[in-house]
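Heads up, one of the protein chains got dropped from this complex, but the rest are sitting where they should.
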Amino acid sequence: MDIVMDKAALAAFMDEAFPQVAGDFRVEHLTPEGIVMRLLAHERHLRPGGTVSGPAMFALADVAVYLAILARIGPVGLAVTTNMSIDFMRKPPAGRDLLAEARLLKLGRALAVGDVLIRSEGTEPVVARATATYSIPPR
Amino acid sequence: MDIVMDKAALAAFMDEAFPQVAGDFRVEHLTPEGIVMRLLAHERHLRPGGTVSGPAMFALADVAVYLAILARIGPVGLAVTTNMSIDFMRKPPAGRDLLAEARLLKLGRALAVGDVLIRSEGTEPVVARATATYSIPPR
Amino acid sequence: MDIVMDKAALAAFMDEAFPQVAGDFRVEHLTPEGIVMRLLAHERHLRPGGTVSGPAMFALADVAVYLAILARIGPVGLAVTTNMSIDFMRKPPAGRDLLAEARLLKLGRALAVGDVLIRSEGTEPVVARATATYSIPPR
Partner (left out) sequence: MDIVMDKAALAAFMDEAFPQVAGDFRVEHLTPEGIVMRLLAHERHLRPGGTVSGPAMFALADVAVYLAILARIGPVGLAVTTNMSIDFMRKPPAGRDLLAEARLLKLGRALAVGDVLIRSEGTEPVVARATATYSIPPR
């Protein structure tokens, strides 16, 4: 599908719509199938031992699929997550950003589905995987 | 299963082990099947429109199942979430605490499974439901 | 929500719409929140050791939520499952029917969500739990 919002437009949308969390995430680049997003390793995402928290990984997967959708349908603020299933497979090492690679598997009239692989920057093993379903309002 | 940590012991464990988030959550009471947890409606959990964010509901479901397990097996810090599947069904109204009712469906030697219904305080419809699987270290 | 198809109407619908599997399942009764369905313990659902297969439990959970929906919206043949998440927690004993207790958590305009507990007849522990999401065509 054609890209209708580029990296800069997505970042501006985040700043505007989600000021509370926009500083935690960064669009790395759009891909033919989706997007790559970064979670900046802030203190507030950490758990004892320095590992990134589950909710922070959830948020990363969620925003990655969301922006992958918006990149293709434009700034539809009302798309909402209806389901997220996430598997935590390895403890991410402390002090590294996380990179989420999302791909859209379906972008339908009313529902979109994407899956996500999360890795610690510079390492190969998958730390977590997730699938998100979004309900898209009529447009 | 017998309760080996009561409400006060769980609260003390939270303060000690997860000081960054302990102030967000409160054990309401233990139930025969699980636990009821409260998410205090802080500004930092909110999204535009005043609704509670997905990651905050994820965190609530996660901690509810975790403490329901610990109440029955004791303070095992190393239990880790391996899967969480969450369905968001209604937008919670702004300004209300969320209450999560978790019940343990399995508490095995190596795996525990619990499900959770989340409601806004004082309202009946279910805002979100979740299922969490925990891997429990040998004990 | 009001019941618009009773047990007999649901059974007739199954016979008509799904003749290949209608003989495997039986509506036990409608409940205020959902439905109770039975999976008849046929040889073809079994796995080595006499346990009921995963796909048979999947099918039971799926049909239970489906008929719980139809009981309330009428014979909408085009409702389709969009997501099913199922946790297998215990091996069901051989030679017993399974009973699935489904409850609808959301019955919206476009999406319905229900969860299911599956037990072996006459035993208390939950063998499997599932959550199903259905997409409902405009009506």
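Going in written order, the chains are labelled A, B and C, and every chain counts its residues from 1.
Quick note on the criterion: contacts are C-beta pairs under 8 Å (C-beta built on N, C-alpha and C of every residue); 3 or more make two chains touch, one makes a residue touch a chain.
None of the values given here were measured: they were computed from a predicted structure.
Checked against the full complex, the one of C:Val36, C:Met84 or C:Ile136 touching the unshown chain is C:Met84.
Taking the complete complex into account, C:Ala17 is the one of C:Ala17, C:Leu40 or C:Val76 that touches the chain left out.
By the touch rule set out above, chain A reaches the unshown chain at residues 85, 87, 89-90, 105-106, 108, 113, 115, 117, 126, 129, 131, 133. Listed here are the chain C residues that touch the chain not shown: 17-18, 20, 44, 46-48, 53-56, 58-59, 62, 77, 80-89, 91.
For chain B, the residues touching the chain absent from view are 82-83, 85, 110-111, 133, 135.
To be clear about the criterion, only the chains that are shown with their structure count from here on.
Between the two copies, chain B and chain C, the Cα superposition rotates by 180°, quoted to the nearest 5. Averaged C-alpha coordinates put the centre of chain A at 23 Å from the centre of chain B. For this pair, chain B with chain C, the centres built from the Cα atoms lie 28 Å apart. Inter-chain spacing, taken between the CA centroids of chain A and chain C, is 33 Å.
Multi-chain contact residues of chain B (touching two or more other chains) are listed as 85, 87, 89.
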